[in-house]
Each structure stands twice: as structure tokens, then as C-alpha cells.
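Shown here: the complex without one of its protein chains, the others still in place.
Showing subunit A:
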Amino acid sequence: MSSTVMTKVRTPVRPARILLHVFLAGAAPAWLAPLLWALYSAMRSYAETSEKGYVSWPDKLSFDNFTNAFTQSDMGHYFVNTVIIAVPAVLVTLFLSSMVAFYVSRFDFRLNLALLLVFTAGNLLPQQVVITPLYRLYLLIDLPGITMSGKLYDSALGLVLIHVAFQSGFCAFVLSNYMRSLPHELTEAALVDGASVWRQYWQIVLPLCRPAMAALATLLSIWIYNDFFWALVLISTGENMPITSALNNLTGAYFTDPNLVAAGALLTAIPTLIVYFVLQRQFVSGLTLGANKG
């Protein structure tokens, strides 16, 4: 920070710099215009906008639509559904993919590259490629007493499983790159001291992976929270839906009140925005961890 300030003082302010600032200061709010418009609409009452039109000065701004959207649509309930899916999914994905990454990156078995290729390629497939058999499979698997629906279909467990299966591809790739960069001497010394493979993984390698794990956890939370497709197809009971797909169902009921829809949509976005603003650094580094290799 201080170095940029220093250079600022030294170099004279060039017109190009000013032009750039003017451009960015104009472009950034314009970029957010759709969101700001949604916020503005959400803060006005339906009665007022239908009378005066949407592009008009407000008589009164309030958060009534937000509280109404939240209570009328039972959003708290859907939010809990999402947490029940996302928390285990993120933890299990990180756990499983870190084990695969450990296996692939710390040993030289023959199938390592092929295995990693399978995981990574699987993660890049469009979800629709697997959905038809998956949907049928989920209908076939009976889990009486374990899930509410008695099947894998229409259950939180089913969504957790597919999230884990799909996302572990990306995480295994990122974590294996990360683990490969750790010096081999670390585990070799432990091995000579008689530490088991599990101990090497759990007590030596995993703690060192904390930064990468934090970045991936942030990314996974947002991705899984934002999931729309899996829940749309694999959940049939509206009650069981996570919040993003529930919103789609709910808009049917709100059809006549766009202001309420705006409030509902913005409400569902709040948790991801909080995660992003709090963990911005982790999120961005996570995105580029996987992408900048190559």
C-alpha cells in the first residue's frame, strides 16, 4: 500500500490516469445498475409503483417487501434446507478430495495421472450429461427410515452425494497441485520415523494445506449454495428444496408483484454476498488456483 502511495507522490498525475478514473468511476456503478434497480424496486410498495410506474420518484422507501418475502414464503425454512445440504457437502468434498490428492501427489503409483484425469474431467462435464440415469438411479435406491422420502430421490442426502461426487473433481485437482508443491522431505522423514500413511496425511500434509482448503471451502460454499439444477431435478417436494430453487417455485405465487420477487431474489443473494465480502481473498484465490495452472 505504502509503495503505491509513494509512487503516486512521485509521478505527476497524467491525464490518462484521470481519464481512467473517470471511466471506472462511471462504469462501476453502471455495472451494478441491474442490482441497484432490483434493490430500488424491492424497496417500493406495489401500490405505489403500479400507480406511478416503476421509473418514478418514490413517496416512501421501506424494507417491508423484504420482511414480507421472508415470512410469506417461509424463507427461513428453505435456508435451513440449504445449510443441511451445503455444510456436509463442503466438508465431505474437502475430506474426500484431499485424500485423493494426497494419494495422487505424494506417491508414484501408475494410475495416478489417469485417476486425476478422471476426477477433473468429470467435474467439467455438463450436468445434463448424467442427469437422466442419475434421476432414475435416485428413484431406484430405497432408503426407508434414513431419508424422509424413503428414497435417495427427494432427499438432502441425495443432493449432498452428487455435490460431493461432482465437486471433488475440481478440489482433487487443486489440492494435488498444492500438495505436490510441498517438499517431499516432510513426509519422508515421518515415514522413516515409522509414521503411518494416515498420520502423514492427517498430521503433516493436511495442516499445511489450510490456505488451499480455506479457498476451496469458500468457493464450494458459494457454488453449492447457488446450485439450481440438481435441486430442480432431484427434489420433488417443494418443502425439501434448497433456497435457490425454492425461489423459482415461489415466484409463481408472487407473479403479480415484481417488487416482492425482487426482494426475495435479493434476500437469497445475501448469504453469498456476505461470504464473498468476508472471504474475498480466499474466494478469488480459489478461483484462480485451478485456472491459472496450465
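One rule holds in what follows: contacts are C-beta pairs under 8 Å (C-beta built on N, C-alpha and C of every residue); 3 or more make two chains touch, one makes a residue touch a chain; residues count from 1.
In this text, contacts and distances are computed from a predicted model.
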* **Options "Nitrogenase iron-iron protein delta chain", "Molecular chaperone DnaJ", "Sugar ABC transporter permease" or "Heterodisulfide reductase subunit C-like protein": UniProt name of the undisplayed chain** => "Sugar ABC transporter permease"
* Asked: Which of these touches the unseen chain: A:Ile84, A:Met148, A:Leu182 or A:Val197?
  -> A:Val197
* **Residue of A:Leu91, A:Ile131 or A:Met148 in touch with the missing chain, whole complex considered** => A:Ile131
* Structure fact -> Out of A:Pro34, A:Pro183 or A:Pro207, only one touches the absent chain, namely A:Pro34
* Structure fact -> Logged for subunit A, residues touching the omitted partner chain are 4, 7-8, 17, 20-21, 23-24, 27-29, 31-32, 34-35, 37-38, 41, 49, 53-55, 96-97, 99-100, 102-104, 106-111, 113-122, 124-137, 161-162, 164-166, 168-169, 172, 177, 184, 188, 191-192, 196-198, 201, 222, 225-229, 232-233, 244-245, 247-248, 251, 258, 261-262, 264-266, 268-269, 272-273, 275-277, 280, 283-284, 287-288, 291-294
